[in-house]
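Just below is one structure, and these are the notes that go with it.
Of the protein chains in this complex, all but one are displayed in their positions.
Presenting subunit A:
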């Protein structure tokens, strides 16, 4: 070391020290542990009713869903696990690692079939591409519960349970129309921030929204598509607000991107309109409850459908029906309802809210 000029050695030492210090500082900044644990880890679960509450024969449920790349899918997986935990007396859950590669999901479902699970719950990455594997499970006598993204043929599922994108749009439109009438606005400017326009779900939502507004004699004004991310939501909204100096109402399809939408609204300092969200994130439901922002309602597309799918799978495995129905069997199609959450009923829906 004595060969080195001391200034150089000192500089190396300082830079090295700074790098180590920065590394230590950064390493301490990676934790995301919430301050207090929520009940059920924030998931909402169903309780068995009547005779169905009693533990029955053991059911092994195989579960496969896409990678949790946003809050909603993350909640789907979380809810499925929480629901299985709730029924742990008679349910074993075999959940595969989420993947966004359809061929890998096919392989995972095939593995579950080979493990001879009693019932399968599948939220396919792409309904069309997973149809054949769903059908082969059914052919082998394993009932499949198809969650949300629907298979190409009813032969591939025993029961489908999912959300209703069209009605989401209808209910958002109907709520906005009613609010406009209540305020006596006869010719309102109604904006729309959609999700990814090329997806059928976005098209369904927009169609429902348009139809409901048309029924009230209103039309969609400025409309932009974002991409379900906070950043794209912010960009689309910042531009849209400039194009529409005065708005009466705004529907944003998705509460994940809604964080960005709200950021753009507050940056533009606009409060003259009411905003309605979509899906039902905890963030938005909290804001609706507080009633201090432009957001007044959100239409649900709740990941609680995943809890229901596990509950249905259990009943299917035990060959039970649904308590209140006259049918002996579980129905083949179940569509969840896109309820409108407002300040008045926000508390009641707090349990289905998900972390975006």
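Keep this in mind: a contact is a pair of C-beta atoms (placed from the backbone, for glycine too) under 8 Å apart; a residue touches a chain by one contact, two chains touch by 3 or more; residues count from 1.
What we mean here is this: contacts and distances are computed from a predicted model.
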| request: Choose one: "ABC transporter", "Branched-chain amino acid transport system permease protein", "Methylmalonyl-CoA mutase" or "Cytochrome c-type biogenesis protein". The correct choice is the protein name in UniProt for the chain not shown. | output: "ABC transporter"
| said: Touching the hidden chain in the complete assembly: which of A:71, A:188 or A:277 does that? | reply: A:71
| request: Specify the residue from the set A:31, A:114 or A:292 that touches the hidden chain. | output: A:31
| If the missing chain were put back, which residues of subunit A would it touch? | 22, 25-26, 28-35, 67-71, 74, 197, 221-225, 227, 229-236, 238-245, 256, 259-260, 262-263, 266-268, 283, 355-356
